[in-house]
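Inspection log for the structure reproduced underneath, given as structure tokens.
Apart from one protein chain that is not included, each protein chain of the complex appears where it belongs.
Presenting chain A:
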């Protein structure tokens, strides 16, 4: 951890940006909370007051955080950012592939891709992906009888 607020030359002041985002989030949450539509509430508070109070609390804490935004690290940049974002992208692909192509193929794609992102060469990544798919399929479907999709294309 850098321990800095992330405001070196050419860097975004990560801590202050986070504080600003939290402040804006508090406002948005508070505005939506204040508009909660309800016909009946059996208590004096109703469903709006608690969310609005939370929004106010978050806004105040965000301002306090903005004054002393220590402990923030710089976000990764360049190739490392690409590799970092590849992980959720691969996970989303696996989720979208799971129902049409089935769990084993989706998991093979995910694990092979993530192994590559973590520096494994193609042969290791592909072998690792195949072993992961086989292992988890046997554990969850064969041994634990957990429902996982077999895929509409092949199933």
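One rule holds for everything that comes next: contacts are C-beta pairs under 8 Å (C-beta built on N, C-alpha and C of every residue); 3 or more make two chains touch, one makes a residue touch a chain; residues count from 1.
Assume contacts and distances are computed from a predicted model.
Asks: With one chain of the assembly withheld, which option in "Chemotaxis protein CheA", "Tripartite tricarboxylate transporter TctA", "DNA-binding NarL/FixJ family response regulator" or "Glutaconate CoA-transferase" matches that chain's UniProt protein name?
Replies: "Tripartite tricarboxylate transporter TctA"
Asks: I need the residue numbers on chain A that touch the omitted chain, in ascending order.
Replies: Where chain A meets the chain not shown: residues 1, 14-15, 18, 22, 29, 32-33, 36-47, 50-51, 54-55, 57-58, 61-62, 64-65, 68, 70-73, 75-76, 80, 83-84, 87-88, 91-92, 94-96, 98-99, 107, 110-111, 114-115, 117-120, 124-125, 128-129, 132, 136, 140, 144, 146-148.
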